[in-house]
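All protein chains but one are shown in place.
What follows is chain A.
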């Protein structure tokens, strides 16, 4: 039975289900009239994930054939709104690309041994460099027939124009040096030394806030009264800002754009050119009041991820080729800065089952127009991890009743991206924290399904050969969080209780599980807190039934890896939603300053930790004034000087940390 048939059967099976009387429209109307009179404050959880900048799928149709539906990302002004509505009226299919990208990009300035920098650019197991546009076209056309089932209509008649910027989720891997040495907070990045874009940045003197998709607010925080200094508005009207980076006197904006043009060729025949792209724009803000755009680059595809390492910038986009009747009628090569990527920098898998490409470019920020290198991989990648010198692209597959993960390694040094090798492992990855590179070795945790569940740890060498494994860990449970810190690895599995495992990886050929701590609930995020402690934030569950009680913070004493204990815990009852679970950048943790800040449901909460007293909730601020808070995932807690700032889409709140987090100032904008 094929999938479509089965889906139809499921739909059919629902057709004769009786709907309870209370849910009919008539009864509902009565109920609503009753409610109308009452004043009721409802807790609601608007699905914030929905409000992410809608990705635009761009298909350049040389012959005027339109193959997809375009949507404009982010917030839209009236003018843009009109155009997009007109366009979507013509649209047929959807196939949007997700904005989720896990990418770790780090560049090491230290030299690599020659062996690691693969001079041989072509030999990656299972993939080969494309040798011509025709070859690409043929392979994609073949695959198109197999995947056309997935192209289905989207939701509703109209286009959603809600704002939010989203970034990928993945945990933060740091190798021990957790807190920022500066007196102000920094973005909670995955890999120390590799910066990531976010919606709020600070240099201790100013806050840089991505207020909407088209402007960045610069707020002076050097005095007890905040002051809006300037607004950086994007020069390009058809773009919206996804995230920002800050480097001294430079503000770097990563944006999504949508280009469309129509040219009448003969009467009533139009050549339509449409595509989505991501752009990086550098603004000189040495005069904070007068920002100037200085550098710029564009790359075709939907924005996925970016990273900055020193002066090198890596941009990842997901490009959807458009496949027409012939190669001339199609577009199968993405461009970077308006130049097509050379065909032999495009990698095709031998086993092609989906047509999208991942395009990654490495550039020097002072010369964005001339990328150091660009690669494209035809791949349905779902997770990314970038260490200081490599990019790992992970593809999850499912076949013959079980999952497997294909990990493709590229070396990334000083902007130069070179194909390295590929490994295929059984099972799937929980999230980006499930893999980590240290000392040239890649440690990976997967969960195998198929006949029941179990978990595995693999250690791979720099050529992606598996050199050791521990299999069948915690059968019947699945991995919920992981964190590798140098030679040690910590991970949590869960079914009804949560064992926290501690693995010694100091000998990569002989990893050893040193301890297993069983506690209730599970952590979905792990973070080193000083040298001897591990902070776990997640959910508390009833030990017998497994049902959720609320959110939990746990502090683990890991000073003796063979005897890990839960030193203290704190449960927030009836709390369910942790936005940072979907985006690790949304949490602020600094062990030195002893601050843990994050949004829980609709409140921003800050905690401090003391060995004796445990977790202390020093601030809880209800963020929504009027039942209408869009800002959960864009909300950030930032500290600078002796103050703590909470920033969301509409406001900045300033709290005095020395006065028990008293609210000291507030800045609003509409």
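Here is the rule we use: a contact is a pair of C-beta atoms (placed from the backbone, for glycine too) under 8 Å apart; a residue touches a chain by one contact, two chains touch by 3 or more; residues count from 1.
We adopt the following convention: contacts and distances are computed from a predicted model.
A single chain of the complex does not appear, and UniProt lists its protein name as "Sigma-70 family RNA polymerase sigma factor", one of "DNA-binding PadR family transcriptional regulator", "Phosphate transport system permease protein PstA", "Amino acid ABC transporter membrane protein, PAAT family" or "Sigma-70 family RNA polymerase sigma factor". Touch with the chain that is not drawn comes from one residue among A:215, A:548, A:565 or A:594, which is A:548. Residues of chain A in touch with the missing chain: 1, 3, 6-7, 9-20, 22-26, 28-29, 31-33, 35-36, 40, 42, 44-47, 49-50, 52, 55, 81, 85, 94-101, 150, 152-162, 166, 169, 354, 380-383, 395-398, 401, 403, 449, 494-496, 539, 541, 545-548, 576-577, 581-582, 627-628.
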